[in-house]
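Questions regarding the structure given below will be posed in turn.
A single protein chain has been omitted from the complex, and every remaining protein chain is retained in its original position.
So, chain A:
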Amino acid sequence: MQQEKITGAQAVISALLCESVQTVFGYPGGAIMPIYDALYDKMDELNHILVRHEQGAIHAAQGFARVSGEVGVVFATSGPGATNLITGLADAYIDSTPVVCIIGQVTSKLLGTDAFQETDVIGISMPITKWNYQVTKASEIAPTIAKAFYLAKSGRPGPVVIDITKDAQFDQTTFDYKSCLNVRSYAPSPQPDLAGFIKAAELINKAKKPYLLIGQGIVLSKAEEELRQFVEKTGLPTASTLLGLGALPNNHANFCGMLGMHGDYAANVKTNECDVLIAIGMRFDDRVTGDVSRYAKQAKVIHIDIDAAELNKIIKAEVAIHADAKYALQTLMGLVEPKQHTHWLEEFRLGKDYEQTQLAKNKQLHDSTKIMMEDALKVLTELTGGEIVVVSDVGQHQMITARNYAYNKNNTNITSGGLGTMGFALPAAIGAKLGSPDQTVVAIAGDAGFQMNIQELGTIMQSDIGVKMIILNNSFLGMVRQWQQLFFEKRYSFTEMTNPNFVGIAQSYNIPGKKISEQTELREAIVELLEAPGAYLLEIIVEKEENVYPMIPTGASVSEVLLN
């Protein structure tokens, strides 16, 4: 009996269904038309969201992946469709987000000839993908997609690009889908030996002032529960990187705040006072460490990461363990002694009090009838208990969100960390809402960043996606202005914005909205936003020249925190 044949394009759709994909974000064009044609027959099984720009598609896929822990999927056409994905690929790569992008390519006979809409997608995306591959035969489609999903989500996750020539999409092939379980040159699950853990536990048990730093690795390995148990047994003060926020609830007694340039005073300063520093699933980014030559020099460092290349890359570790966070925490749990560290935790609390007193002084300088960014985030926390999904863009409001919204639930903190991509929040929030339809999703953006992917309001309208949006409008590229004020003698070179009528724009997309500027209106407006049945846009006019503090200037040490 002869096996039935299908087209390569049909194989793409079938393979995605075999991978249990339910949602795809994309934008069609010439080179991917056969795939869109095959999709036409499967619209009931595969929900395709038509975005307004391919950058919107990939950020949406990232938001989807971050909230759901699954792989986000993108369709784009060749040439400009593919190049519009580049920022999102770089973002997903540096933030370890599992995304699979399926891109159409010119027919294989034309490869390398500068054909219409031909770009060397493999070459361009190579340094910003975990893996990429060009498919020129229909028979390669199923195994390549299987491999792509396996690579995107295993080990340290990341984006994968599959570039499929048009002839491969048209050609006939048999289809027999086998999930990929192994790639011989790739070892995603480290097999750490016990010795490292024993040494680590010894250091932790003996330490007077041990300090735990967590990163997104906890979230990616779904180790939140193991983390909580470990922290409660060891009594460790615990601070988080930007992307780790939410892994340990903000309201947990051992949670000591955020690390880094705009992190918390005590969280940073104590790095240089602890005797043992335990880092799990974080990579000592320069925004976290400040000057590395003056970072935790007094401490014995234990570094645990799933990516061996991160160990000893920035900070030399006394004990470096190549392991998955969940496995590491489970193993350590059996080796550590129960401890309290009450006094040491108290030092963090005192640091926090000091910070708050100082910051309150800054606040007094502002007109109390006007709204400061932090007010909005505090009200949002009060009204939601810190249990909704908050997607922030990049800039002052991002840092203020991280500092003032209390992430009390895992997988609810979505922001562009490593790349700092303005324009991320709106599309990522769209993806997050689709990845977790039952949760409230609020995008927080600045007036500038919101306009970087403002076209995605069209996606919200067409697919009726209930995303809530807050624009914190200071009529400035606020973060850049802050630096100009502090380090460039207030020479505000091209940072002031003349903005459109945001609420009017939303209304043209059939999205209700409101604009407020007085403190007295704040609470009610946020209630209205949260209670709106679908999408809603709230524009909040905030203080124009507010600065984010604390701040560790570039090149300073984590001990040199500026509070005003």
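Brief remarks on what is shown
One rule holds in what follows: a residue touches a chain if its C-beta (ideal position, glycine included) is under 8 Å from a C-beta of that chain, and two chains touch if they have at least 3 such contacts; residues count from 1.
Just so it is clear, contacts and distances are computed from a predicted model.
Of "O-acetylhomoserine aminocarboxypropyltransferase", "Electron transfer flavoprotein subunit alpha", "Acetolactate synthase small subunit" or "ABC-type dipeptide transporter", only "Acetolactate synthase small subunit" is the UniProt protein name of the chain excluded from the display.
When the missing chain is restored to the complex, the residue among A:Gln298, A:Asn312, A:Thr357 or A:Asn564 that touches it is A:Asn312.
The omitted chain makes contact with just one of the residues A:Gln134, A:Gln169 or A:Ser392: A:Gln134.
Which of A:Ala38, A:Leu151, A:Met261 or A:Leu377 touches the hidden chain is settled by the complete complex: it is A:Leu151. Even with one chain removed from view, chain A keeps its contact list with that chain: residues 122-123, 126-127, 130-131, 134, 151, 183-186, 307-313.
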